[in-house]
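Omission of a single protein chain aside, the complex is shown with its protein chains in their original locations.
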Amino acid sequence: MFRRSPHACQTASQVQIRVDGIAVSVPDTLSVAAAVLQVHGWQGYRRHHDGSPRAPLCLMGSCHDCLITVDGQPNRQGCLVPVAEGMQVERQGGGRHD
Amino acid sequence: MIESRHADIAIIGAGPAGMAAAVRLAEAGVHPVLFDLNATPGGQIYRQLGNPQVGAGVMGEEYQHGRSLVEAFARADIDYRPLSRVWWIGRKGTGYDLGVVQHRAQSWHAERLILASGAMERGWPFPGWQLPGVMTAGAAQILLKQGALLPGVSPVLAGSGPLLYLLAWQYLQAGQPPALVLDLASASRYRALLRQPRRAWHGRNYLLKGVRMIAALRRAGVPVLLGVDGIQAEGREAVERVRYRHRGHWKTLPAALLLTHFGVVPEPQLARSLAIPHRWETGQQAFLPERSEVLAVEERLWVAGDGGGIGGAINAEREGRLAALEVLQSLAGKAQDGLARERAALQRARRRDLEARRLLETLFRLPGDWLEVQPEDTLVCRCESVSRGEVERAITQGAAGPNQLKAFTRCGMGPCQGRQCGESVARLLAHRTAQSMDAIGYYHIRPPVHSVTLGELAAQQET
C-alpha cells in the first residue's frame, strides 16, 4: 500500500470517490490507479485473462496493466484518468475482462 | 466523411520538449495546438510541478528546474488540450491526419507536426515481473510527484540507470529509505569507463552526482550491491520474496515491493505508426527514429526530446526550441536570419550535452545476454502471457521476423501494442538467427496508438 507522506505539501484538495462501492477521500491530483494504490495497494488490483493477478507496472500509459472500470466503462487505463468527485471505480478482480 | 479541424502546427506531448516548442512558437506569434495524455503539463519529469505535492528537499534540483518552463507554458497562448489521446496518425497531403479522443473522438489535420512523446521505461523481462508488487522506479516516482505517496513498506530497488539512484535518494530524503539497492548494470562498465577518460571528463558532473547519492545511501545504512546479475520476484498473489544473484550466489530476501528500472527508451508508437525508419543505437541500446541534424524526420515532421533518443530533460527542452525554430522557418518558407544565432547556440549546447551523456550510457549499460538466459517460463509479452520458451518455439517453427513471430504467438498483440515486448522479441530473434538488431527490425505498429472504443469512433461517424 502507498501512503501519503507526512511531509506532503498541503496544496491538494480532497475528492470523494467510490472504490468497489466504498466511499474514500483522496487527493485530487491522483490518477485512478494511484488512488487505488493508496486505498488498497497493489494486491487485488486486477486479474488478467490468464487468471494471474496483475497490478500497475509503469503508471505512465505504456504497460496497460492498470486496466480498471471507471464509471461503468471497463478496461480504462487507470493511470491516465484523474480522479473526480463522485467517480465510481471498480477493480476488475473477477477475471471477466482482459 | 468526417470533418477535420485544421492546425498549422500541432505538437504531441507536454513534456519539456513539447512545452518548450510551444512556448517558443507562441513567443514568435504562432499558436500551436498541443495534445497531451495527462491532465497537467510537465510530462513525466515535471509532472505535477504546477502544484507540487512534495517539497524541493525531497525531489532534488532537477525537478525544480522545470518550474520556469511550466510557468511559461501556463502563460503562453497555446491551444493546450490535456487528457487527449492521439490514437491515430497518418500522412495526408503535405501534412498529417490525427485521430484524437478528448472527451469524444475528433479528427484533426496538422500541416506541421512536432512529436514530443518522450520516453518510456524499457520492458526488461525477468521471472515474476508480472506480479503485483513489481513496479517501475518511474511509477514509484510518479506516485511521489502526484500525491506525495510513499510505499508503506521498505522496497527493494533493482536495475540500472540514474533514475534508480535518484528514486533511492528521494525515498531517503522522504524518510522511507529502500531496504536494498541492487545494481544490475553490466559488470564490464568500469573497465569501459577507464578506456574512455575523455568521456568521463565530459560527464564529470553526472559522475559526481552519482557518487554523492550512493555515498548518502550508504551513510544511511542502505546496502548498495554492485555486480548483481540475476533478479526474480516470487509470490502467489503478489510479491513475497525477491531473489537475486550476487557474486555467483543466489540470495533470497522477504519483500513486498520490488521497484525496477532498466533505463528509458523512446516511446516508439507514434513514429513507428508512421513507419519512420529507425536504427539500433548501441550506446543507448535502443531503436531511434532517424532524424536530421535539425530534428526533422520528414519535411514537415520533427521529433524533439527523448522520443528521438534519450538526452534528458534539459536537452529535451533545447530540442523543443530547436524544432520550434525549424517550424518558424518552414512557415516563413525561407531561412530566418534572426534565428541563426539562437539555433547555433542551441545546437552547440546540445552536442556538448549529448557527448557528456554518453558516460551514463557506458555506466548503466545493461548486460547484452540477459534475456536468453532467463528461465523458459519468463513472460516476454505480459499482455498475451507469451513466455520466452514460446517465443523460442515459434522461432524454431519458422518465425523469421518480429511480425511473423507476432502472428505465430500473439506476442505484441495485446493492449500495450508491443511496448513492453518489442525490444525483447527483436533481441531474441537477433540472438537466435545471429543477425543485427537492424536486420531484425521491429513490429509494424498499427493504430490505435492509444485506447479508443468502437462507440467513440461510431459516434464520430454519425455526427
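Letters A and B mark the chains in the order given here, with residues in each chain numbered from 1 onward.
Here is the rule we go by: a residue touches a chain if its C-beta (ideal position, glycine included) is under 8 Å from a C-beta of that chain, and two chains touch if they have at least 3 such contacts.
Quick note on the criterion: contacts and distances are computed from a predicted model.
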item: Complex member absent from the view - protein name from UniProt, among "Pyruvate dehydrogenase E1 component beta subunit", "Glycine/D-amino acid oxidase", "Ferredoxin" or "Molybdenum transport system permease"; value: "Glycine/D-amino acid oxidase"
item: Hidden-chain contact residue, picked from the options B:176, B:196, B:329 or B:403; value: B:403
item: Chain B residues that touch the omitted chain in the full complex; value: 1-2, 87-88, 90, 97, 99, 105, 107, 394, 396-404, 407-408, 410, 413-415, 417, 441, 444, 446-448, 451-455, 457-458, 460-462
item: Hidden partner interface residues of chain A, rising order; value: 49, 73-75, 96-98
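Definition applied: only the chains that are shown with their structure count from here on.
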item: Rounded Å distance between chain A and chain B, as computed from the means of their C-alpha atoms; value: 22
item: Contact set on chain A toward chain B in their complex; value: 1-9, 11-12, 26-27, 29-31, 34, 37-38, 41-45, 48, 50, 52-65, 67, 73, 75-77, 79-80, 82, 98
item: Complex contact set, residues of chain B against chain A; value: 37-39, 44, 48, 51-55, 58, 83, 85, 120-121, 123, 129-136, 138-139, 142-144, 146-152, 174-176, 237-238, 257, 267, 382-383, 385, 414-416, 419-420, 450-451, 453
